[in-house]
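Every protein chain of the complex appears in place save one, which is left out.
Letters A, B and C mark the chains as written, and numbering starts fresh at 1 in each.
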Amino acid sequence: MPRFDYQEVLREIHQEVQPLIGRGKLPTYIPALAEISPDKFGLALHTVDGQASHVGDSSERFSIQSISKLFSLTLALRLRGAKTWERVGREPSGTSFNSLVQLEYERGRPRNPFINAGALVTSDILLEHLDAPQDNYLDFMRHLSGIPDLRHDEEIFQAEITSAYRNRAMANLLKDFGNLSHAVDDVLEFYCFQCSIMMSCQELAASCLFLANQGVSSLCGEVLPRRKAKRVNSVMLMCGTYDAAGDFAFRVGLPGKSGVAGGIVAVVPGKMSLCVWSPALNEVGNSYAGTKALELFTTKTRLSIF
Amino acid sequence: MPRFDYQEVLREIHQEVQPLIGRGKLPTYIPALAEISPDKFGLALHTVDGQASHVGDSSERFSIQSISKLFSLTLALRLRGAKTWERVGREPSGTSFNSLVQLEYERGRPRNPFINAGALVTSDILLEHLDAPQDNYLDFMRHLSGIPDLRHDEEIFQAEITSAYRNRAMANLLKDFGNLSHAVDDVLEFYCFQCSIMMSCQELAASCLFLANQGVSSLCGEVLPRRKAKRVNSVMLMCGTYDAAGDFAFRVGLPGKSGVAGGIVAVVPGKMSLCVWSPALNEVGNSYAGTKALELFTTKTRLSIF
Amino acid sequence: MPRFDYQEVLREIHQEVQPLIGRGKLPTYIPALAEISPDKFGLALHTVDGQASHVGDSSERFSIQSISKLFSLTLALRLRGAKTWERVGREPSGTSFNSLVQLEYERGRPRNPFINAGALVTSDILLEHLDAPQDNYLDFMRHLSGIPDLRHDEEIFQAEITSAYRNRAMANLLKDFGNLSHAVDDVLEFYCFQCSIMMSCQELAASCLFLANQGVSSLCGEVLPRRKAKRVNSVMLMCGTYDAAGDFAFRVGLPGKSGVAGGIVAVVPGKMSLCVWSPALNEVGNSYAGTKALELFTTKTRLSIF
Partner (left out) sequence: MPRFDYQEVLREIHQEVQPLIGRGKLPTYIPALAEISPDKFGLALHTVDGQASHVGDSSERFSIQSISKLFSLTLALRLRGAKTWERVGREPSGTSFNSLVQLEYERGRPRNPFINAGALVTSDILLEHLDAPQDNYLDFMRHLSGIPDLRHDEEIFQAEITSAYRNRAMANLLKDFGNLSHAVDDVLEFYCFQCSIMMSCQELAASCLFLANQGVSSLCGEVLPRRKAKRVNSVMLMCGTYDAAGDFAFRVGLPGKSGVAGGIVAVVPGKMSLCVWSPALNEVGNSYAGTKALELFTTKTRLSIF
């Protein structure tokens, strides 16, 4: 495989997706997301051998939203290990990210940690291990990213809590089935806090690099054992983009995790991590231009895992 | 049809169900229900021509629980009229009384006002019309029953609120679909209040008599127009005993509404209202001995509507 | 209650529904149904004390379609008795008449004998008891109706068999779950035969009279024991008009069974049987004008069972 000039590849992609930026819809459930300019686009990558490339608005921070599910799972695996899987599965869901149907049929055991119900369980697990959950979580993210001033956005945080009816329904159903040990309000608050953390493409790509590097971060050493890191990648591929996971695997061919603010992180095992951001979403809730950019990336570089 | 000596019929039934009293299970989700003696049994009837008969513990009060759904629907129809049906259906559900599956598939429109989701919507409607909801509701029940000292049980009320995870899930899902206009907590509190009202078989039979009498109560005049009263009966027959409505219609052959504390009210259109109480429940959540007593009643009197 | 001149009532209804006749849609899955004039309307009633009234096209025969489910259940109860209920339930389905979803979740036990899956099971039961199923069934219908020349329509019969993909799916699923003992093709053929029997409103009303008369037919004596006849009525009320059973009970207030050719039979327990026919269907598959006519009937006569 030829050595690529990744900076050049990113520049090409930026150019080619230009007509697609802004296509799709902004989420409307909280003002802070609805008001962001749909014209933003950033793309960054970090390789395991130390290269970094980026284009566009790659240093502008946005709320990481569901990308936090990836970090929460990582932290749960560090603190609780394989026992995490006793309370949440690792199968794709075949339904929307916020459906209660499967959760009821399967008696309160979420299909995987990357749908909302699963992330609520992960958050509940973390609450058992963290003394000051919000501070500890931020510390973990600062450690992972190497960015000491990482913080959350209070306005987004509060808005998420206020509008979280569907998530609140889910948390109460989990509680009813005995799969939450903390108070519903505490779990929801912590979950919304995670979603409201602000990071840029560059920072997110750096923070995921350990997943491309057998669990080891160049910034902070071993984040997860090799085998666990691989397993996070497998769950991410199977479940990271909701009910479009199959299509994402088909088009992009990389483990990836998306968020409702338009960010998507992706991992090329053994090689690099990427993060793309563009706020307008396709009909399944993933960044429209972002998904296309990643598809172009694997087409150009032939780095699909398949 | 021969004139029955109803007191004698009730006495026979009381004797025949004796071996069944206590069979089944007490609900365990709140202490106040789990601690009631399963040996209680009361049965009372009021006829439209003024007779009253009763046997057993028919003057002992118990929490009316889901039987309140019947009075809430009645009150909603008085205050909101046929517009009530814009927000809740009148079809049997084919699923458990507290399932979220159908509610999600049908986008937040409960199948009928006698499953929990439907009663939450009815409660929300009532909140729009009542200044002091709890007081107003008690006043309505006092008016209907002619019992000035009717009250709720504070311990049961608080316990219901605390343990209502499934109902809270449902209320949040309704809110998410835009089918609740008040705050989730307010709706749930009002709903739990209704469930915690304490009444006896005699009082409940008297309170339902208007449904047997074309909407007119001998105590307080027209409660509902004739046609609406008939429609309440039809919804009660189709949906009043949850996922066992078909079996109840098949065995008992009367419109009936059950509650988790073991009460069941039933209506013989044109003739009488009944209430039976026995706390131990069959596997679908209706009073075991109570259902059997009503079945014996229609067998002996041939008063099934079919 | 005043004595009604039923002929006059029917005449009024005929007049009032006039603007609604033809409203709705003809079924299109077989040509023989799609080509019938949507302007047909017939209405007939037979009382237990021997009166008969009718208006419109009440002597014109149409295919009885799902109304046959009522006669098949009756015949199964005669031949197999209460054991019939071991293989089919009596609960409303909460879903469409031809859905496979509930059948799969409930492992091949149809909710009731009035949805297609249930009627396939009833047909399978009948096949165990009948030597010459088609002839025997016709004989039973001749016996019940007192019409010696009753017959099926061969064209409709063959067309139903050919187009029965959904029913064939259902029958195979039942077979897979072990709830059919005969060959799928034999069961389907017999089921389609039943649907293709041709009868008029007058003939159908006469054939159902036993259900209004405690199981006894004036033409042919006891068809079912009193108790079983009442139970057929209860199942008919709960399940006879598919996913609109609640609305039908709410508006009409009588046990009724509809067919896709536009016929509906209804029973006033203790008093009379009716049959209405008008081919154009409402969105849930029941005759549009027919449903309205029955609603007018109970409004005018106050004969709702509620």
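Quick note on the criterion: a contact is a pair of C-beta atoms (placed from the backbone, for glycine too) under 8 Å apart; a residue touches a chain by one contact, two chains touch by 3 or more.
As the structure is a computational prediction, the values presented were derived from the model and not from experiment.
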**Q.** Displayed chains contacted by the hidden chain, counting the whole assembly
**A.** A, C
Q: Taking the full complex into account, find the residue in C:25, C:168 or C:227 that is in contact with the omitted chain.
A: C:168
Q | Sole residue of A:14, A:61 or A:90 that reaches the chain not shown, by the stated touch rule | A | A:90
Q: Could you tell me which of A:14, A:46, A:69 or A:111 touches the chain that is not displayed?
A: A:111
Q. At which residues does subunit A meet the chain that is not included here?
A. 89-95, 102, 111-112, 227, 230-231, 233-235, 237-239, 243-247, 249-250, 253, 255, 269, 299, 304-306
Q. Footprint of the hidden chain on subunit C, which residues?
A. 99-101, 104-105, 165-166, 168-173, 175-176, 184
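The rule is simple: only the chains that are shown with their structure count from here on.
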Q: Just say which it is for the chain contacts: an open line, a closed ring, a star, complete, or other.
A: line
Q.
For this structure, I'd like the pair of chains sharing the most C-beta contacts.
A. B-C
Q | Centre-to-centre distance between subunit B and subunit A (centres being mean Cα positions), rounded to whole Å | A | 47
Q. Counting in whole Å, what is the centre-to-centre distance of subunit B and subunit C, each centre being its mean C-alpha position?
A. 32
Q. Any idea how many Å lie between the Cα centroids of subunit A and subunit C?
A. 56
Q: Two or more other chains in contact with one residue: find those residues in subunit B.
A: none
